[in-house]
Every structure is written in C-alpha cells, then in structure tokens.
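This structure is in structure tokens; I'll ask about it shortly.
A single protein chain has been removed from this complex, and every other one stays in its place.
Residue numbering begins at 1 within each chain, and the chains themselves are lettered A and B in the order written.
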Amino acid sequence: MFAPFMVHAWLLATIVALVSGAIGFFVVARRAAFPAHALPLGAFPGAAAASLLGVNQLLGLAVFCALGVLVISQLQRGERREVASALWLALSLAAGVLLLSLSGVYAQSINGLLFGQVLGVSREQVVSVAVLSVGALGVLALFARPLLLDSLSGELAAAALGRTGRLEWIFLAMLALTTVIAVPVVGALLVFTLMVGPASAARAFTNRPWRALAGSVALSVASVWGAIALAYLTNWPVGLFVGLLGAACYVSGRLRSAGAVAQAG
Amino acid sequence: MSTVAAALTVERACVELGGRPILREVSFQLAPGEFCGLIGSNGSGKTTLLRAILGFVRLDSGQIRLADGTTAGRLVGYVPQKIALDPGLPLRARDVVALGLDGARLGPALPSRRRAEQVEQMLHAVGAEAFADQRVGLLSGGQQQRVLVAHALVRRPRLLLLDEPLANLDVRSTAEIVALLRRLSREYGAAVLLSAHDMNPLLPAMDRIVYLAHGSAVAGKAEEVVRTEVLSELYGYHVDVVRVHGRVVVVAAEASDQIRAAVARDPVHTASVP
Partner (left out) sequence: MLMSVPSNPGFWVNEPVRVALTVGAGAALVCAVVGCATVMRRQAFAGHALADVSSAGGSAAYLLGLNPLLGFLGMAAAVAVVMEWADMREVRERDLLTGVVLGAGLGLTALLLYFDATMGSVSGAAMTVLFGSMFTIPATIVPVALAVAGAALVASAIIYRPLLLSALAADLARAQGLRVRAVTLTHAVTLALAVSLAAMTVGAILATALLIGPAAAALRLARRPFEALVLAALIGLGATWGGIALAYESFYWTPGRGWPVSFFIVILIFVAYLLSSWAATRRGARRGAALYGCEGA
C-alpha cells in the first residue's frame, strides 16, 4: 500500500482533500450543494475532450469550469438557483456524450474521470496540483470572513462591502478551481461528496466557525485516506468508499445534532 | 355558558414547547361575527395560539372548541404570517382564491360556472378584481394580503384567523385592510381573530381584545382590558397605559415617566413613540 508508486497518489489525494474540505465548509454554509455537484460533473466533458485531443486534462477541466461559472451565474438571474445548475449540467453533459460517442470509445480513462483514479499519478501532476491548491487556499483565506458573513446574510455582507454579487463570483471561481484540482483524483461524480459530507459533520461538533473549518478539512483528509486504503485492500473503485465515508460523516453529524437537541430539551 | 353559539371557545389552553411554557391557561370566547384583536409583543405566544386553534400545535392541557363542536378543520380560514408568495409559481390571484375553495380536493378542477362565480364574487368583495389575472407572486404586499384573505374566506368559514396581517403594510393599506376585514366579518358572519403587536390601528374596529403577555391572556372589551391595573396584573409588574395624541401605549413604569417628560418637552415630535 505504501509502495513507491503509491507515494504520489497519497500526496495528491491529501492535497485534494485539504482543498475540498476547506471549500466544503463554505459550500455547506452557503447551502450550495447543487452547484458544488454541477460544476465538477459539468466539467468532466472538458477532461474527456482534453484526453481525446491529447492536451492536458487540467486545461480541459479549467475551460469547462469557467464556462460553467459563467452559465450558472448568468442563468441564476431571474431564475431559480437550482434550475440554473441543472440546466448547465444537462447542457455540458450532452456535449460530453457527443464527444464520447464520436470518438467511439468509452475508455477506462473516462470511467476514471467519472469515478476517480488515484493510481498512476506523475510527479508533474503532483506539482501542478500543489501550486493550484496553494492558490485556492490563499484566495479562500483572504475572503474567508466576507464569505462567511455573506453566507449568514447577503444583506449584511452587502452593507459591509458595498456589493454582494462579487462574493458569489469568488465562491464559484474557487469552487471551479477545486474542481480542476480534484476531478482527476476523486472523479467528477464524487468530488462534491468530499466537500459536503465532512463539512456538514464538522459543524455539528462545534459552534465556532474556524474550528468547524478545521474539522471539515481533517475529516476530509481522513475520508480520502480511508477510501484509498479500502480501495487498495478490496480492489473496488475508490469512488464507492468516498461516497460511503462522506455519507457516514453526514450521518454522524446528524446523530450528534439530534443528541445535542435531546440533551438541551 | 353559551358554548353552542360561540364561534370559538378556548378553555385553559396550555402549550409547552421544549420544556418552556408558551401558553398558560389561556381562556376566551368569540361570538359569531365578532372582530377580535389578539395583541401582544413578539414572543408573547400569539402565533402559537393561532396554530393551536388550527390544530397544528397540540395542547398540553385545556380545550379549544369551534362552532360545530370540532377542533380544527374546514370551518376555519387562515392567513399565515409574513407570507411572501413565490413569483416562480404560475398562479394568478384568481387561481389562489380557487385553491382556497377546493384546493384539498383530489384531481384537477372541472370547469364550473358556479365555482367561477364564487371566486369572482370573493375577488370583488376584497377589492382584488383589478389584479385578478396577474401572477400572484408579483403583486405588492398589500395586494397579496387581499388575495390571501379572499383565499381564506371563499369557503365561508365561521372563523377567520390572521397572523400579523398588518405587519409590513403602510399606514393607508393598514387602515384599508382593517376596514375590509371588519366589513367582511359582518357580511359573512365570520368571527375574526387577528394578531398584531400594535393595537392602535384596530382600536376603532375591535369588538373584543385578547391581550397576551408571557403566554398568559386577558380578554374582554378594549376599554375593560387596556387599563393600567388590568395589564399590570397580567404582566406581573407595574405597567402604565399611556394615551399620547390619541394613541394607546403600554410601557413599563420608568419608561412611562420618561415618555411623559419627553412629551412635556417636545409634544410634536414624540407623538409617535410606539
């Protein structure tokens, strides 16, 4: 499990988990589970296109993520937020289907894009992901307080900052960046589990926002490590364990809140 | 007791939520067609009392009876608090009123002239004809309020409950809605129980007042209830009922001294102390 060829996998997965856990805190605070699902899944055709064209996957992901942010934020005006996410997702996946169908292969690499692929990671990949992650974490740290205020009340944040729309943009952009980082590892279908599960559990165990953020990151890292270890031992897809561990996190959070309410009552 | 004739009888109603008493032995009675204000500050238990009458909240002890002897049910019309209708719903004002008539029935409504007439008549009664065909979520707060009153009244309930219908309305709309409700309660013979934190807009219209403080209530005619000694006993500490420029204000003792002093200094600008 700790053979040399696995070292890159562990490293990469840890970085991905760090970033996902951090952005996940804001996803949960802003109740943006659907966009957090729609952006990664909607970006998957980008990676598929990139691998068909033979360019860097990260580039393809980035292009489709940017498109996703644009379309979602555009459709959100005068429409329900969840409808905007759903429409973008459908549109982008339709393009993906066309690409897959015209290329005539449902390659194993596509399967990996959907459900995660941690093995066979190169040193260059680790480096580029590390650089992107530092950038994402830096921006998040910079905007952590305004984003939190905005989640509490858009009007309060608007009063403090002048305009509120910009924060939604920053949030979506960071979500997009996390997507670019995480999709090749965890898979487009399951990235958001890594964001939503740990973060929703963490906020049940503390009332302090930054502790919840730290808890979210810690649980996320633990989930990814657990998922890789289990996948290695069983030889089953890593996505299964990411999904199940995310659900386990959420359930533990629910139980904890229920217990707290019962005690208070 | 004349329980048979009463539109609503509340007897020693108690509600606890999460171990905290919300209503303590609340008792009062409404006659058919009576217009009654349910007055109290935020958190005094107004909404809980209305929801208990509707059967949404179960009483821990005591009893609530409606005109037909049942608890809750089809003889009660209800306008919830601070309702903001979703502009995404493709419903015209008249569709909302029609849903008040038979929204709980299964299956789509068959076109019926009688139904259409009932709806039309109700829209006319609340003065909503002008915007009857507009999307209800895009109407103003006062307009939505009228539509919801029509929704609640179209089944000809014997009792109409309204939760803070005057909140968020401007002065003119407030007076209009009060006058409208007063007229409708006479026309339709429906008792009206309307909650509000400010009794002043209702004073000219109320037949009866139920004053709630910390879950306890006194009921009666406004001039009997809104008095210093009655409300002081209800609150459990001394309060003053102060009349300033024709408005009634209930204040704790020290505050009332300050208000008197302030009015004495500057009678014009303190006229609207709440």
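Basically, a contact is a pair of C-beta atoms (placed from the backbone, for glycine too) under 8 Å apart; a residue touches a chain by one contact, two chains touch by 3 or more.
These numbers were taken from a predicted model, which means no experiment stands behind them.
Asker: Looking at the whole complex, which of A:55, A:233 or A:247 touches the chain that is not displayed?
Answerer: Considering the complete complex, A:247 is the one touching the chain left out.
Asker: Tell me which of A:7, A:70, A:94 or A:152 is the one touching the absent chain.
Answerer: A:94
Asker: Taking the full complex into account, find the residue in A:57, A:151 or A:193 that is in contact with the omitted chain.
Answerer: A:193
Asker: Identify the residue among B:91, B:230 or B:248 that touches the chain left out of the display.
Answerer: Spelled out, the listed residue whose C-beta touches the missing chain is B:91.
Asker: Could you pull out which residues of chain A are in touch with the chain that's been left out?
Answerer: Residues in contact with the chain left out: 28, 31-34, 36-37, 41, 78-80, 82-83, 85-87, 89-91, 93-95, 97-98, 100-102, 104, 106, 111, 114-116, 187, 189-190, 192-193, 196-197, 200, 236-237, 239-244, 246-247, 250.
Asker: Taking the full complex into account, what residues of chain B touch the chain not shown?
Answerer: Residues 54, 56, 72-74, 76-78, 80, 83, 85-86, 88-92, 95-96, 99-100, 102-109, 133, 135, 148, 151-152, 155 of chain B touch the chain that is not shown.
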